[in-house]
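As you look at this complex, bear in mind that one protein chain is not there, while each of the others sits in place.
Up next is chain A:
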Amino acid sequence: MTALDDIRVKEGVDAETVDAVKALSGTYKHGWNTEIEMEYAPKGLSEDIVRLISAKNEEPEWMTDWRLEAYRRWLTLKEPKWAMVEYPAIDFQDQYYYARPASMAVKPKSLDEVDPKLLETYKKLGIPLKEQAILAGVEPGPEDRKVAVDAVFDSVSVGTTFRKELAKAGVIFCSISEAIREHPELVRKYLGTVVPQSDNYYATLNSAVFSDGSFVYIPKGVRCPMELSTYFRINAENTGQFERTLIIAEEGSHVSYLEGCTAPQRDIAQLHAAVVEIVILDDAEVKYSTVQNWYPGDENGKGGIYNFVTKRADCRGARSKVMWTQVETGSAVTWKYPSCILRGDDSQGEFYSIAIANNMQQADTGTKMIHLGKNTRSRIVSKGISAGRAQNTYRGLVSMHPKAKNSRNYTQCDSLLIGSHCGAHTVPYIEVRNNSSRVEHEATTSKVDDDQLFYCRSRGMDEEEAVALVVNGFCKEVLQALPMEFAMEAQQLVAISLEGSVG
């Protein structure tokens, strides 16, 4: 794959255009590394390490036991091999399972006490952690929406913003380690009830060694006053990041949650195994949006993040609703199936996904819609784009149980191929066990339409711009489902991710 510098500028294209495109595309933007003093637990995985992580987080005994139980279970499990991804064997003993900035050894009382280098890191990523910046520094315009952020740096949460304002509404938004200490009754009641410790290889590993993550609790009838966001950053080398997110939406509540991820550019692949659990009670609604932009590795497949994620929402209540939206552009290997258990009658699950794989990236992603309750509805819209030598697989399950009378599912999976050395695959499973439900599945695979490209080119766009525009059009249905903050970023990401895929 050629870098932009190598592209022959065709006649009639001025230098300004080339610069503009270069500025827009560029290579991986977040590949830099923060020089910061880190504190590591020894390399490798053992019961002692699990105990150490638990001790570092000052956890109660029940939590330590819970972790140890997961660890012992994990030792009996085998790594799953069914996904259409190939990667060298992971040496689980050659990883750090705990790393935190040294300055975090004593928990800072407020954001003012946080190491400025850390705040700088997030600022560089475009994430304002200092609420003062908005409250005092820059006067926000009337359209500017407030977003509360929880930032996770390697293994620990470095700060959560807007806590006071959220507390006024009764919303709890903090790191999970804090929640285990401050709200043990809630954590104990819900942790592991959606994704059990023994769920799968990576979820079990996560249960044993998760170091931090976010915790959200929306009380009965509360509409969360602002969007909540977690920003995950892997910085340290050879460090696995295992975050765990738990969201509880009580009856009639509503929350929109955003998640972003980046990592520095390194030659050695890094492991990321997260678990997200969402519990949704009667009439509550959760919207979960992800822009996953972990470092994808270079064009020869060197480095990058191995992203093994288990995300599941349990619509326990009647008329509850969950909406997953994901833009997956990063990671060398992605293994991720955000799922919906539609247990409550009349509950709804939606899944909107854009997965882009370029160069040597491999993505095996999709969703599961498990219909258990009556009159449940689900909708899947998946757009997969493959370029370079990448492999992109949609894998999904729609299951209508015998008691899920009058339920509906509509699935649409479209794949786009750019270049003749990549692959796009669709592996849906459809299981229908009652006759009052309707299930419809549609999938197409095609290439970027030549007529559309020609049209854009004839209007003076260069090929990469034209492809980015067409691809953005292809993804439109999903981009529209994203919250505004993410929609813009996602559109640009689509263009960046495809850099070097044409020409």
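Basically, a residue touches a chain if its C-beta (ideal position, glycine included) is under 8 Å from a C-beta of that chain, and two chains touch if they have at least 3 such contacts; residues count from 1.
Here is the rule we use: contacts and distances are computed from a predicted model.
One chain of the assembly is not displayed; among "FeS cluster assembly protein SufD", "Aminomethyltransferase", "Cobalt ABC transporter permease" or "Circularly permuted type 2 ATP-grasp protein", its UniProt protein name is "FeS cluster assembly protein SufD". Residue A:His425 is the one among A:Lys56, A:His425 or A:Arg457 that touches the chain not shown.
Only one residue in the set A:Ala70, A:Ala249, A:Val309 or A:Leu417 touches the chain that does not appear here, and it is A:Leu417. When the whole complex is considered, the residue among A:Met226, A:Val439 or A:Leu469 that touches the unshown chain is A:Val439.
Listed for chain A, the residues touching the missing chain in the whole complex are 82, 400, 402, 405, 415, 417-447.
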